[in-house]
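A single protein chain has been omitted from the complex, and every remaining protein chain is retained in its original position.
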Amino acid sequence: MSTRQLNEQEARECKTEQRSYLWGFGLALVLTLIPFGLVAFADVERMTLWLTIGGCALAQVIVHLRFFMHITLAKNKREDLLLVLFTVLILVILCGGTLWILFDLYKRMLPGMMP
Amino acid sequence: MSDATSLIFGRLGWDALPFWSMLDDHSAMSIINGVIATGAAGMVVLGILAAIVLVTWLGKWKYLWSKWLTSPDHKKIGIMFIVIALVMLSRAIIEAVFMRAQQAVGLDGGFLTAEHFGELFTTHGTIMIFFMAMPFLTGIINYVMPLQIGARDLSFPVMNQISLGLTAAGAALTMISLVLAPFSTGGWTGYPPFTELSYNPGAGVDYWLWAVTLSTLSSTLTGINFAVTIFKKRAPGMTLFRMPLFTWTALCTAILMIFGMPPLTVATGLLALDRYLDFHMFTTDLGGNMMNYVNLLWAFGHPEVYILILPPFGIFSEIFATFSGKRIYGYKILVIATMCIAILSFTVWLHHFFTMGQSAHINAAFGIATMLIGIPTGVKVYDWMLTMYRGRIRLSVPMVYAIGFIMLFVLGGMTGIILATPSVDYQVHNSLFLIAHFHNMLIPGLLFGMLSATNFWFPKAFGFRLEERWGYRAAFCWIIGFMLAFFPLYVLGLMGMPRRSVAYFEPQYVPWMITAGIGALVILAALLCLLIQLWVSIRDRHANNVFAGDPWDGRTLEWGISSPPPEYNFPVIPEIYSIDAFMTEKDRGQGWQAPDRYDDIEMPANSAMGVIIGITGLAMAFGLTWYMWWLVIGAGLVTLVAVIARGFGRTTTRTIAACEVQRTHEHWLEQVRLTHPIDRSLEQTTSNHGRPVPPIEGAVQ
């Protein structure tokens, strides 16, 4: 199969999209380097460290969704976005509930299982 | 056993045969239990042989293969799901009768061993949930939902076949476990550490694990299929808020399947890792923690009960509207209530283990969340009652089930609210009170829903009405039998009798137990009535034929096509302008029309994928259960190859010519013209051939 010739607009779009992937890569890279760097080299207080790791992870998830998965706030994408948000809601309920319940149980009955 | 045989047969030996233990141990107890188990195994073997002989004798293998097993048609797949459900229902009811008989004479003993009783409640519970309820509702949704939204099939017909294959494989595995025993004794919930290898080294728990896993996979795929179909395949003009209520509940059920099944997959998967690879997730030693299992199981378990109950809610909504001759009262509120229930159902799972030891404030939070579900459910009950209010109610068979449902279900709901109070739950947890409560939800809710749906849509699927006399008998036997069998259990629970007890030592239980036993017999009679009803209806099928397609003066799209529908459902995809689309058409005198023009229709082609995956799934599960590793690996490879090879196939559709569509449709229209329209007083007579007199302003005549 021969390569399709791009018209001007398509060429432009192609460039933009390519750049969008690279933007995603750059941002993700930064958001990876920060937590790894902190853990490897810095001597930070534990809670701050955990919060930073968590924050960077969340930000990176959003970067991936936006730049690699093309889930955006645009009007016609609402269905996908709603599905993601609904999943997040269920995840928060199930995982949050699990942690709440089990750590409470540990506190009362199995202190040995506390990390 | 020599090395070679154990390589081939794993740990499967002669002692798996149900009469084996009888040969060693000649005590009366052993003989009785051996005879019962052997009888059950014999029925399985005979049943399979009889089916094979029958099909061969009728010369129908080819027909069975090309018209059913490899058919991607959602209607046929739906019917096959329901057939599985009915077979498994019969087995599970017989098991229930045995349990009731045991407990009726169970003062200081009885005739069943504790092992045998344990297998009975485990298979009964597992089958009723995973291989009766799930296939039944999946079958009904499969059949009805695409017709209601004006679609020609589900979004993924081959995946639908695979779902069917997986469910059939799981059901077959539970059947095989009767012949090559034993099944698990760990209850349908399979709590570790009892189900861990160290306490339960036999094959029983593994049977249970893989049967449940097959069913879970099937339901996950089904959920995705239903949800995508409803989102993407609605006829033009059918906005979300014009969908029939049954389709709404199907959507919410599908969403619950998608998000509610994974916790079970995690729970059973981790238990399997414990049993097969010596993990320590739920063991009692080395840092394992069985409370995790309980948590995961019920994170599935509660959404599951709403998977079971939402479709009946939708079914009853259709039935109350149709047989009251009125539009459903409070359509929007019913939809919103359904959505609220679906979301709330993810927030209450802890009420199944209030007594596990967590702090009171956690119990309180989940208890309150549980009670909140009562609100949208109550709203629904009022909406149904207001639908009947001032309607022209016809007490047809589905309506009898529906009214039985509404009264008994409210009662069961009340006991649910009682159980949602943690301090009360501490008293009755794990007692027969709980058994009474959930049967009070599941039988009047789920089972009556399925049976009334069967009575309601059977004429659509097969082109003739189900005979009503035996239908009424079955319905009343169900209602009375249920009350006799389960109301005493509330009392027994309050008297302190634990669930899952093979025997007891309190003489004051006996009268209640005997009453419950009689109730179980009435339920058995109900099952017989259902079978006779089916038989009589098939015998009288010509007199009761409803080819014109609308025997109940229906309101939604599926009634506007022939009975049975053509495989493509609609000659042209209809356009929708309102809810109750078909009633609107009839109201305007626009029902039964010929389209301006016919087009070729593209339908999915037959495929053997479902059969292949079903068989390899069964083989893998069986091999895993008995440690026949060659079978597991072989079947796994076949699955992989089949899936990859399927990806290389390209002719996945076939075309039905426009002229054939036209011929079929015009033949039907001609028959409709020749059918004498009847009014509702003649609905249950042989003059009902599926064409009602026209309505006046949406009201039934």
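The first chain written gets the first letter, and so on, giving A and B; residue counts start at 1 in each chain.
As a convention for this text, a residue touches a chain if its C-beta (ideal position, glycine included) is under 8 Å from a C-beta of that chain, and two chains touch if they have at least 3 such contacts.
Simple rule for what comes next: contacts and distances are computed from a predicted model.
A chain of the complex is left out here; the name its UniProt entry carries, from "ABC transmembrane type-1 domain-containing protein", "Amino acid ABC transporter ATP-binding protein", "Acyl-CoA dehydrogenase C-terminal domain-containing protein" or "Cytochrome bo(3) ubiquinol oxidase subunit 3", is "Cytochrome bo(3) ubiquinol oxidase subunit 3". Contacts of the undrawn chain with the visible chains, over the full complex, involve A, B.
Residue B:Leu296 is the one among B:Leu69, B:Ile162 or B:Leu296 that touches the chain not shown.
In the full complex, chain A contacts the hidden chain through residues 1, 3-4, 6, 10, 12-14, 16-25, 28-29, 32, 35-36, 39-40, 46, 49-50, 53-54, 56-57, 60-61, 64-65, 68-72, 74, 76-77, 79-80, 83-84, 87, 90-91, 94-95, 98-99, 102-103, 106, 112-115.
If you put the missing chain back, the residues of chain B touching it would be 155-156, 220, 223-225, 227-228, 231-233, 258-259, 261-263, 265-266, 269-270, 273-274, 277-281, 283, 285-289, 292, 296, 299, 640, 644, 647-648, 650.
Note that only the chains that are shown with their structure count from here on.
Only residues 79, 87, 89-90, 93-94, 97-98, 100-102, 104-105, 108-110, 113 of chain A touch chain B when the two sit together in their complex. Across the complex, chain B meets chain A through its residues 231, 259, 263, 287, 289, 291-292, 295-296, 299, 343, 346-347, 349-350, 356-359, 362.
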